[in-house]
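All protein chains but one are shown in place.
Read from first to last, the chains carry the letters A and B; within each, the first residue is number 1.
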Amino acid sequence: MARIDVRKTYKLYIGGAFPRSESGHSYEVADSKGRFVANAALASRKDVRDAVVAARKAASGWAGRTAYNRGQILYRIAEVMEDRRPQFEEAVRQSEGITAAAARSQVDAAIDRLVWYAGWADKLAQVIGNANPVAGPFFNHTAPEPTGVVGVLAPQSSSLLGLVSVVAPVIVTGNVAVVVSSYDRPLPAVTFSEVLATSDVPGGVVNILTGDAVVLGPWLAAHMDVNAIDLAGVAGDAELATSLEVAAADNLKRVRRAPETEPDWTNDPGLSPMTGFVEHKTVWHPIGI
Amino acid sequence: MGFEYAPAPESRSIVDIKASYGLFIDGEFVDGRGSSFKTINPATEETLAEVAEASDADVDLAVKAARRAFRGWSRMSGKERAKYLFRIARIIQERGRELAVLESIDNGKPIKESRDVDVPVVAAHFFYYAGWADKLEYAGLGPNPQPLGVAGQVIPWNFPLLMLAWKVAPALACGNTVVLKPAETTPLTALLFAEICQQADLPPGVVNIVTGAGGTGQAVVSHPDVDKVAFTGSTAVGKAIARAIAGTDKKATLELGGKAANIVFDDAAIDQAIEGIVGGIFFNQGHVCCAGSRLLVQESVADEVLARLKRRMGTLRVGDPLDKNTDIGAINSAEQLGRIRELSEIGVAEGAERWAPACDLPSSGFWFPPTIFTGVTQAHRIAREEVFGPVLSVLTFRTPAEAVEKANNTPYGLSAGVWTEKGSRILHMASQLRAGVVWANTFNKFDPTSPFGGYKESGYGREGGRQGLAAYLKGADA
Partner (left out) sequence: MSTTVPTDPAPGLAAYSEVTASEASLRRFLHGLPGVDQVGAEARAAGLGTRSIKTTAKAWALDLAIRMVDLTTLEGQDTPGKVRALANKALRPDPADPSCPSVAAVCVYGDLVGEVKAIVGSQVNVAAVATAFPSGRASMAVKLADTRDAVAQGADEIDMVIDRGAFLAGHYLQVFEEIVATREACVRPDGSHAHLKVIFETGELQTYDNVRRASWLAMLAGTDFIKTSTGKVQPAATLPVTLVMLEAVRDFREATGVQIGVKPAGGIRTTKDAIKYLVMVNEIAGDDWLDPDWFRFGASTLLNDLLMQRTKMTTGRYSGPDYFTLD
């Protein structure tokens, strides 16, 4: 007799814990052919609220880590992902309806991207910061700092590489993230959250909500304790993107605008995914005896 | 007998104010199609000139001129663009006293400041960005830096010419052309700057200046052919701009309000800290977005600091902006004076204790004495809202952690000050304060090489320094 497998419950990831949605709701996740795969927790606005609280709580601790330490932790995420490759490959294949080989290459790229960003942790300040030769007896320098809590609407198509490509730059720069996963393809994000939970990432630094960016986006965009928002997940929906940008203006969030269509995430990201979420702080001090 | 300084007025004859001014579009002064408004001397309420109020059609003409000029200006080699900016910088130096006097007349700021701070820093700004024009590919902002196009720039009345320089110099250096709207109450130095552009033979349309009020500003930032918006002003207007450009490709730099904490520890170099407090809040009548308007003083030295502060405030000279010995000039407008008065009265009504040194204020014009409020807590409106005037709220703290908590407990995040003789504490505080500029053992220092801009609701983007270039280049990673 065939063994009945033990299924996983796909939950939210908030503050380092895996709760169900506060609303009690879940939704059916199908594979690319429309076959039922699992029920995912359907995050509500109150889950957004809780995730922002958890993120804020984690923010100063994460920003206070040394850049070296953050780099180590990002690299650790890559290591643990590597360890769970088969699971990621299967999840990506199933979600995106691509071949096993294509899924493998997506997972490769996602892990490699984390490694790439891990290395940036202790270099970005050197590349985009500077000493300023002011015309007076003052030491003056400018260095990037995290902007704080970043709302991330993860891409809808690229369930893992896209997700990693928007989350890694946020956290490597010392920010904390409240992420809304792809609605139709949430399962790689849930598995990714399990990786985060076992990769020395402090609870609350990344919070992942499975649910609908159309529903949750406005709550994140309008939240007055969110400092920035990445609208990648509403690419192509200009009307929604505009309304989110308008809402984001309520507390002048830094906005990474939604592209017209979802980009090819295998392209070189450049620095802008990181620089969009840092603040340049300039410090002056007199030079004297 | 005491030392009574006799009046030492700077000569006004150096400036020639015309009866009326048009708009500067496409290299020429032209009559506006809209109405006009008066600009006055806030120290005397005398009308200085009649200035055209640019209509939507005028703004459209200016944007079109800028768009036409963009073609040539953006393709001109950086080396040549640089020489125009160097020329402008030199002319500003040559006409420095004239600019300073005009600024003081139109704005009300003391000549000491317009002469020794505003105008020299304006010239320095053009020099600094002139040098960047032919070195953009070395700025670390990508291999092929390209200008954005037409920049719509709206600036405030507190540093009229300096804010113009902060906006125009980097925009031009990067190959953009600009349509700039000076503040309604302080248009004159911008119009004199237009003359300077003519003297420099700057190609027509590269700089266009449209005077007017809020409506004109709105027309500039929302014009569909403007690629870049740069605004310095209130947070409320900044938010409106952010909403207006939502869903467009326009890039924005917003330099908005502030409510900076100036934190004095018990081991501070006290005499310099007092100077920093005074300069932090009374410089430019407190019309400074990064003013140190919240003094956070360690409770153990609060009495001593206050006593010294009050004594020092007693030596501040309030009066004629053109008198070289004036420390505090006129409030820029009746409207602003009204707001300062209103918030001060709320401070009293909320139970804070108000103190100002005895000082004779002139009978005409807009004046407000240097004022401090003690017994202020975070719950008082004067500790939360930007007064934008010579009004300091004094709060106390006990520990560094409490100082950080109180300093950061505001939606703003433009600047902060720290006064302590302990090096490691300075660096700790500097890292904890959520502000774009941290002045440690100094305050209100500005330099073209030093990026300036805020966290949180104080806006986004940086002006000045290498970072200031990123605001005017395509796809630039600051």
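By our rule, a residue touches a chain if its C-beta (ideal position, glycine included) is under 8 Å from a C-beta of that chain, and two chains touch if they have at least 3 such contacts.
Nothing here was measured: the structure is a model prediction, and the numbers come from that model.
Note that of B:Arg68, B:Lys135, B:Lys310 or B:Lys324, the residue touching the chain absent from this view is B:Lys324.
Only one of B:Gly152, B:Pro187, B:Gly217 or B:Gly276 touches the absent chain when the whole complex is considered: B:Gly276. By the touch criterion stated above, the residues of chain B touching the omitted chain are 1-8, 112, 116, 267-272, 275-276, 315, 324-325, 421, 441-442. Considering the complete assembly, chain A touches the hidden chain via residues 136-138, 286-289.
Rule of thumb we're sticking to: only the chains that are shown with their structure count from here on.
If you average the Cα atoms of chain A and of chain B, the two centres end up 37 Å apart. Of all residues in chain A, only 127-128, 130, 132-136, 138, 140, 142, 145, 147-148, 227, 238, 241-243, 245-246, 248-252, 254, 270-272, 274-275, 279-286 touch chain B in the complex they form.
Residue ranges on chain B touching chain A, taken from their complex, read 124, 140, 142, 235, 238-240, 242-243, 246-247, 254, 256, 411, 426, 430-431, 434-442, 445, 447, 449-453, 455-457, 459-460, 462, 465-467, 475, 477-478.
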